[in-house]
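Some notes on the structure that comes next.
The chains shown are only part of the set, and none of them has been moved.
By written order: A and B. Residues from 1 in each chain.
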Amino acid sequence: MNIDLILQNILNPPILFFLLGMLAVFFKSELTIPQPLPKLFSLYLLIAIGLHGGYELSHSGINTYIFTALFLAILMAIIVPIYSYFILRIKLDSYNAIAIAATYGSISAVTFITGVTYLQTIGVEYGGYMVAGMALMESPAIVVGLVFAALFSKDSADKDNSQDKKKTDWKEIFREAFLNPSVFLLVGALIIGIVTGQKGWDSMEPLFGTLFKGMLAFFLLDMGLIAAKRIYELKKVGLFLIIFAIAMPIFNASVGILLGYFFELTKGDTLLLALLSGSASYIAVPAAMRLSVPEANPGLYLPLSLAVTFPFNISLGIPLYYYFITILWG
Amino acid sequence: MEKMKKIEVIIESIYVNRLLELFKESDVTGYTIIRGIEGYGSHGLKTADEANDLLSNDYIFTLCKEEKFNKMIERIRSFINRYGGKCIISDTQVLLSLKESKYL
């Protein structure tokens, strides 16, 4: 594998700011980015991604190719949490297996846009409709997790004799899956982008387009702080799961790449599909799992996703997956 | 002034809506919330600076008469058993406004 591919990814300000954030924690600098500033950045990024994706969709329209790409995205979002669950059951109880499987079945928007930035850096084309793919990939894992929870951990429902509680939960969890803030805002901005087209984008671009990379760098500085703090919790997590948190993304990404290859997606779109498949959620799904499977230990699924998979994907994962692609495509 | 129990609860922010539901079902007439606070306990460190409600606590308290408190306590206990968190109970005096003297 070419070291250049890695350097082209790492020697970008956003990734370097991520490293800087991690260093701040390791050196015990008291650098902090207090709430709600991280919230501001994530609202900004979701709106920006959605608007831009919508704008591009308003140009391209929907065709068979796009339909195929979106279909593959949903497919991956359904099968990844299913096979992850059975792999995890080797070592874990049902609750934790469900929560971790759902976490890895869903996606990380920031990983996605770091991949997009990488494609721009190396000058490879990709489609704006992949944003729609990302939006479609957020929720299925939550639904799969809930179905598994109903199938494989019924006993818990019995222990807790408040039956009405169980009923309300379903409504709440449905909301978590399809109306959680990330999905809602992303899809909303996507639709606004589609509806307002070129004219809308022209008025929004100065804030949501031109400033994008700077805001990403700012946000990744914060993600570095957050990820590094969680690293200290990894010692309680165990080797099996740490290996899982690196091997699983590579495996999922590889499945994505193979699918992209057989269905003749472009190299850029395939990288994004692979990255989405390989990324793990650290906001929406953990929240949904905490609500629906309180028995699972967030001290496992959060540090794995935040402190292992996320840093791995944005630093080494992206160029690695792209390397696989260049080999396959020849 | 009226003798009342002050029930303080510290829980993960993500569970606060469920606690408020419990309050509602117990006919609590009022409550106060301080969001996004930090803490350390048996469930580890909550730093409240994450893009994530799981790593932050909320602090809620409600004032109520002894009878109402006695009716609630078992529900709160099972809530805490399930979701974690701390519940602190203390005796206070509450200064009532003219209007409220009728309500409570």
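Going forward, a residue touches a chain if its C-beta (ideal position, glycine included) is under 8 Å from a C-beta of that chain, and two chains touch if they have at least 3 such contacts.
These figures come from a predicted structure and were not determined experimentally.
Novice: How would the full complex read if you wrote each label with its copy number?
Specialist: A x3, B x3
Definition applied: only the chains that are shown with their structure count from here on.
Novice: Could you work out how far the Cα centre of subunit A sits from that of subunit B, in whole Å?
Specialist: From the centre of subunit A to the centre of subunit B is 34 Å.
Novice: Enumerate the contact residues on subunit A facing subunit B in the complex.
Specialist: By the definition above, subunit A touches subunit B via 32-35, 38-39, 42, 160, 162, 168, 222, 225-226, 229, 233, 282-283, 286-287, 290-291, 294, 298-299, 302.
Novice: Residue numbers of subunit B touching subunit A in their complex, please.
Specialist: 12, 14-15, 21, 36, 43-44, 47-56, 78, 82-83
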